[in-house]
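Input: one structure, supplied below.
Shown here is a partial selection of chains from the complex, left in place.
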Amino acid sequence: MFALDVAAHTGPWRSRHPAEKALLSLGLLVCAVALPTWPGALLSGGAAALLLAGPARVPPGVVLRAAWVPLLFVATSTVPLLVSMPAPTRLAVDPAGLPLAAQTAGRSVAALTCLLLFSATTPLSDVLPRLHRLGIPPAVTEVAALTYRMLFLLVDSVRAVRQAQAARLGFRTWRTAYRSLAGQAGAVFVRAFSRARRLEEGLAVRGYTGSLAVQVEEYRVSVPFVVATTALLGTIITVTIRVATPW
Amino acid sequence: MHIAEGYLPPEQAAAWFVVSAPFVIHGSRALVRQVRRDPDSKLLLGAAGAFTFALSALKIPSVTGSSSHPTGTGLGAVLFRPPVMSVLGGIVLLFQALLLAHGGLSTLGANVFSMAIVGPWVAYGSYTLVRRGGGGLGPAVFAAATLGNLATYCVTVAQLALAFPDPVSGLVGALAKFGGIFAVTQIPLAISEGLLTVLVIRLLSRI
Amino acid sequence: MVSAPLLEFVGVGFAYQPKHPVLTGVTLRIEAGQRLAVVGPNGGGKTTLFRLAAGALRPASGQIAVTGSPVRHSRAGLRALRQQVQLVLQDPDDQLFSANVWQDVSFGPVNLGLPAEQVRRRCDAALAALGVSAIADRPTHLLSYGQRKRVAIAGAVAMRPRLLILDEPTAGLDPAGVETLLQTLHDLHAAGTTVVLSTHDVDLAFRWADAVAVVSGGGVRTVPTADGLADGPLLAAAHLAPAWAPLVHRLLDRIPDLAGTRPHAAAELAALLDNTAPGGRPPQGTGAHRDHGNGDDACGAVAAP
């Protein structure tokens, strides 16, 4: 349903330990954001792009479709950086803004690539039950896991209801379209809470008394992967500091 | 309107985490207490989170031709109250970042502040004020959803302006620039969300 | 005179994901006035076929035509299609989104822009046809599953389609619910609607349909009911068990007293056996409704003792 989620569940890195993938992609993400953009973001973003296309084998279409909306945001919000406002009623194109615009857009695109490397390789169901090890209360991670399970059912409902409404000409005019949208939201609301009630009954039968603890599959942490990741991050950091620091 | 991954400079991205953290921690404590009192509320909270996420699958037709989705902060705040929304909103924004690449991890603090904290509080406040002032359910919900959405938009603009002040006119100029470029889509969208939320609440109050 | 079929697929292909086609080169004719049962394995493409017919999906290749005119997927084209063809999904909750039954059924007619009086008349008629007039002002989410199914069908019927397509309408209903629904479909058909339904119950298909479309392996083969449901290899390819009724007919023909009788439901066979039992029990009426509409397989009446 969500191409990134499907990629994460079917890709060659499916059975890697989520911590390995987090170290790699979130490490690159931190480098992209926190190091001097030139050359830090270029190196981290470039590494993430190569990893996406190479070993992680994420289809380029999946990446591009997911990147479209954030790229639109980046493009729109970079325009004000290229424009200056010398007086409240005057706008002027400001070539001096170009370096900042390029730096910001470059950092954002690089960081986005790193984010995609994480989300296209790491299923959330592997991550959420392990988050309590970071000190997040189990009640919160269990609510998050239930949200993750149920959102697919509900997004499915939204789509099905939208199709059914279209079949009965629900989007013919603006007026009917608003009525239809309210119908979708209302139907999904009712569905969400009837799902919760039914799941409550279904879990009662399974012996639920307050804990939703489960056993997570054990993935062995690959030492070579961690060593290679550390080396990659170390190289990016060293090179960036060397290049960016004036002698 | 989600600030994209990596768009904010690192110090500012970190600062928004610090600003949001107390609200989210307070909300989490409230959630943990509620779940301890009533274990079944875990399922209701999961459903509320999933519902909030699913609202982003609604496609509002917009005047600019592109379609956009409601923030759901107004509806969520009225139905589930702001403290819970800070946690649920945080979870939903995390999922939107990871499943859809809307928003990001480095900008999560900033987006949580605008969409899961300020938006719901403004929505809830407007709702309460209109109701106390003798307004009907419809106007109260309209105010909540429209102002909640607008507040989110204004906070996002302020976050961008703080990060990128205008070289000549400073913060004020940046507010005008960022505010202007997103106003075209965001103001009609806020009104749309208001109207839609009224219809939804009417529908729900009838069943 | 050879007229164009009500709905026609010519060489239609469709895939949700580029490399996994669900349907490949489907050719199918649905004639006006037909009763067609669509059978086939889960995941075999029945629902996809229906979504294509209703304009909810656009074929990747080939052409779909309604009464001879190709379907256009423009706004106007889809609007025209939707006044001819209505699809009722398997899960009624996917189609019910209004506060109460009346509002839900009126959704389509209101969207057509009809005047209030006509909307009312259409809703009344649709609710009556489905036997749910008495629950018109009830909230949809408080109805039983069977009631929700009927309300979802009423919503489609209120659009007055020429072709009504139902995806697994009998799934989840008990035998009495199935009988009532078949009676309703019989009445809608008698009133001029062409009805297509999908089912896993080959005996139901046998006793209800004129023709059977077997969907499997990406293709569709349409055969007259009696032939299709006695065609072992065809059924096996579609992972279907044979129907009892045509086998029972073969058995009956080997019993001199009963040769030529054509019961289409187990209840009819029970009545037949009780009436002709060697011991000679007194005859009993079956009371159950059923259709005898298989054009090329005229039903013998239940034999008298």
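Going by the order they are written in, the chains are A, B and C; count residues from 1 in each one.
Note that in this section a residue touches a chain if its C-beta (ideal position, glycine included) is under 8 Å from a C-beta of that chain, and two chains touch if they have at least 3 such contacts.
This is a predicted model, so every value here is computed, not measured.
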Copies per chain type over the whole complex, in label form, give A x1, B x1, C x2
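One rule holds in what follows: only the chains that are shown with their structure count from here on.
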For this assembly, give the contact graph shape among line, ring, star, complete and other.
complete
Counting contact pairs per chain pair, which pair wins?
A-B
Need the most distant chain from chain B, centre defined as the mean of C-alpha atoms.
C
Roughly how far is chain B from chain C, going centre to centre by Cα mean, in whole Å?
46
Centroid from C-alpha atoms only, then distance chain A to chain B, rounded to Å. What do you get?
18
Residues of chain C that contact two or more other chains, please.
98-99, 141
Give me the residue numbers in chain B that touch at least two other chains, ranges are fine.
203, 207
Taking the touch rule as given, give the residues of chain C at its contact with chain B in the complex, in rising order.
98-100, 139-141
Over in the complex, which chain B residues touch chain A? Could you list them?
1-7, 9-10, 13, 28, 31-32, 35-36, 39-40, 42-51, 53-55, 57-61, 75, 87-88, 91-92, 94-95, 97-106, 160, 164, 166-169, 172-174, 176-178, 181-182, 192, 195-196, 199-200, 202-204, 207
Could you please specify the touching residues of chain C with respect to chain A in the complex?
51, 54-56, 78-79, 82, 86-87, 89, 91, 93-99, 107-108, 110-113, 141, 155-156, 159
